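Pasting a structure here, questions to come.
Missing here is one protein chain; the remaining ones are kept as they sit in the complex.
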Amino acid sequence: MHNNIWSTIFDPGTFSQMLRSATPVALAALGGLMTEHAGIMNIGMDGMILMGAFVAAVGSYFCASAAMGILAAMLFGILIGLFFALFTVKLKSDEFIIGCALNTFALGVTAFLSREIFGLSGTSGYAVPSLPNVTIPLIDRIPFVGKVLSGHSIFVYVTWLLVFLMWLFVYRTPMGLWIRASGESPETLRTVGKNPERMKWIASILCGVFCGLAGAHLSLGYLNGSFVEGMSASRGYIAFACVIFAAANPPRAYIAALMFGFFDALGLRLQSYVSSDLTGTIPYLITIIMMVYVVVSRQKRRERLAKQQLQRLEP
Amino acid sequence: MEDEIRFSHISMEFPGVLANDDISLSIRRGEVFALVGENGAGKSTLMNILYGINEPTAGELFVRGQKVTAFNPRAAIDRGIGMVHQHFMLVPSFTVAQNIVLGQEPRKAGALFDNRKAEQLTRQLVAEYGLEVDPTAEVRDISVGLQQRVEILKTLYRGAEILILDEPTAVLTPQETDELFEVIRSIVREKNMTVIIITHKLYEVMAISDRVGVMRAGKLIGVKNTAEVDEHILASMMVGRPVLFDHLDKIGEPGAVAIEVKDLFVADNRGLPAVRGASFAVRKGEVLGIAAIEGNGQSELLEAITGLRKIERGTVTVCGQNAVGKTPGEIRAMGVSHVPEDRLSTGVDKVASVADNLLTGRQREKRFNRFGFHQRRSTIDRYAQELYEKFDIRGAGIHIPVGSMSGGNMQKVVVAREFTFDSPALVISQPTRGVDIGAMEFFHTRIIERRNAGAAILLSSADLDEVFRLSDRIITLYEGRVTGEFRADAITKEEIGFYMTGARKEAEQ
Partner (left out) sequence: MKKQRFDYGYILTLLISLVVALLIGAGILALTGHNPLVAYRALLGGAFSNARHIGDMLEYAMVLCLCGLACDIGSRVGIFNVGGEGQLLLGAIFAAQIGVWLKALSPWLAIPAAALGAMIVGGFYAWIPGVLKVKLKVNEVITTIMLNTVAVFLCQFLAKGPWKNTNKNIVAGTGNLPGSFWLKKLVPGSNLSTAIIAAAVITFLVWYILQKTSKGYEMRLTGDNPRFAKYAGMKTERIVLITMVISGMMCGLVGMFRVYGAEHIYKSTVSNEYYFEGLMVAMIAQYAPLPTIVISLIFAILKIGAMGMETAAGVPKQLYLIIQTIVIFCMAAETGIRAAIARNRERRAAKQDVKARKEGGNEHA
């Protein structure tokens, strides 16, 4: 029996599924970490993803080209990012209210338009061009590893590249520094002559684009060319949790997404042993524990610094 | 000598506050100019104008003879002005090198930030100016003294020729202060830089500056050559308002001890010791005044006594009861009322009505509640109206939010509330800050009334005249320690300035 569990867990299928599940979350998280760095609490990602998925499906269907669908989702992402920044940055509205409203708006508008365009049963029965799966030569021959890494939607591989590029952008470009400074200490940025508001706009637009991509992947890659109402299925919240978990570091956010993907895959594969609903709670609980840990360790750090100061003051 | 900077009739008004009032001042190249004044005197505002953070509402600014038209930090940096703010402008999670180059980063491959080059440039600066600091350390992990060096290096990296230091020693240990002064002297001597230092520590003015300007309540009171003045002259220029008051009748003899503080230690917000072993007692029917220059622990002391701040060590006894480790509510119940230093953040609820603010602390009293929970609004309004008239509060009635009133009337709301508790002990901080002369007289009369009625009053004020006028006894506080205790009628302001700036005296019997 035990043998059986372990062989089910360490089946290549588990890890292949982990990659599949992690990718849309990771893409959105890459966007979310931009707004997080810029000091905007963005819980509207779920809506951004959902609208991205819809626009991608519509674009792909009407242009008869998956590439056009992706492009449409990215362009739309820019618009959504602008809209989000207009409220949160320019009008200084409550980020939470706007995020909440954006999610509900997305739910409503995509369902409404989907029914108007495709009818009650969504895109099933319509030919929405999707993205092909990619087999990596050579690697696919390696036992186990080949089954895990090869044969995914192209987005899975693009995400790896994007994680690296985002890491480069955030930590190794001047603008990355400015965006981080705009969230952590906007007045500092202002005193060195850069406009923190502008950085927040840029972060917000980037977030929109990444969420658009995540959505495009959902409808054109993950589900092979279909739009389903509410298909973002709380992935925006999961991505948000990843960002918090990873302290907005791109590779770490990807690892967090893999963790979610792993528990997702595990839940599916272990259904006969443990309820997938129970395994599903684990990543969220870990995120809460992480938050508590971060707060406590920050307090510890402050106390330690004060103690050092004290010793220097009164030797 | 040529004028490096010239302020010409500069005024700066924020909503409701005239922070700078028609200031004209010239600063020369290659000098260390000290700008002194109490908190809120307008020093930082004036320097923020020079650094382009604020655009003055009136007046002109010239740098090296050129009229300044663009007020933003970028343009100021281009004019060779660098500023080290009181609250450091650093990104905590960035490394020292990243903070130094922020905004003007060295690049590689066209678009990438060259971290190694940044660290190398930092090392060069460190070597050139002798400001030792590790370029790869994260700023949040280094001490405030080092953080300040990073700030100075940051301005030097940007090619500053004029360096503004806003309260640079407030967070430094004595050794660090000495090191900082050494740095200032060397950059002035070797690089012919101009340094402006904002401070309220007068011995530092004497130690480092060539000339000194004194500000008070938004106005520039005077500019002197440091060699021609001493600390006491500066102190008398800084504090006090040039008004003559009627005599206040103090009657009665002091009674039993109401507040007793023994060997008290209290930390400030950064965890550093602000009060270090203070001991004193306040008797019923007397006013004990605290004379101290801003930032010597008086704020933390009063917060600790009233339960708003943790006591690290020592004892506080109120009317015979232990007050250590008690909540503000419990200490109030022992018989302490408190007029806090910052009325906006602590003394009122800005959005609540005047009536609600006057009620606070009495909301559970029987007469204001039917069945113990249902508020009797009409009784409350009547009570509020009574206080409103009794304390001569002037505004649009008791139903408007307190936040919409002037500072003086807001303070009257606080005083009306706290003074009507008839508590045996009163802790009062800055009773007339930001209040006009007429209202000031009103507050003074009220305080003496409470004293004559037998209350023990502990008073702290930045205004030395006020301390002298109201107090029976005065203690001086310097760096968290009591440096002297005097009868108010047995010492002069000049003498007391001596103890406020560090001299020690055994307590008079």
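As written, the chain order gives the labels A and B, with residue 1 at the start of each chain.
Keep in mind that, in the parts below, contacts are C-beta pairs under 8 Å (C-beta built on N, C-alpha and C of every residue); 3 or more make two chains touch, one makes a residue touch a chain.
Everything numeric in this text was worked out from a predicted model, so none of it was measured.
Student: Considering the complete complex, identify which of A:Cys63, A:Leu79, A:Ala111 or A:Ala306 is in touch with the unshown chain.
Tutor: Looking across A:Cys63, A:Leu79, A:Ala111 or A:Ala306, the contact with the absent chain belongs to A:Ala111.
Student: Using the document's definition of touch, tell me which of B:Ala70, B:Ala111, B:Val351 or B:Ala453 contacts the absent chain.
Tutor: Going through B:Ala70, B:Ala111, B:Val351 or B:Ala453 one by one, B:Val351 is the residue touching the chain not shown.
Student: With the missing chain put back, one of A:Ile98, A:Val228, A:Ala248 or A:Leu266 would touch it. Which one?
Tutor: Answering carefully, the residue with contact to the hidden chain is A:Ile98.
Student: List every residue of chain A that touches the chain not included in the displayed model.
Tutor: Missing-chain contacts on chain A: residues 41, 43, 87, 90-94, 96-98, 100-105, 107-109, 111-113, 115-116, 234, 237-238, 240-241, 244, 275, 277-278, 280-281, 284-285, 287-288, 291-292, 295-296.
Student: Touching the hidden chain in the full complex, which residues of chain B are there? Just list them.
Tutor: Interface with the chain not displayed, on the chain B side: 9, 11-15, 18, 22, 57-58, 306, 308, 327-330, 332-333, 338, 340, 345-353, 355-356, 359-361, 363-364, 368-369, 373-375, 377-378, 381, 399.
Criterion: only the chains that are shown with their structure count from here on.
Student: Measuring centre to centre with CA averages, how many angstrom lie between chain A and chain B?
Tutor: 46
Student: If you look only at chain B, which of its residues touch chain A in the complex?
Tutor: 51, 53, 72-74, 77, 83, 85, 89-94, 98, 102-105, 107, 111-113, 115, 140-141, 143-144, 154, 158, 173, 267, 270-273
Student: Which residues of chain A touch chain B in the complex?
Tutor: 168, 172-174, 176-178, 180-181, 184-185, 187-194, 301-303, 305-310, 312-314
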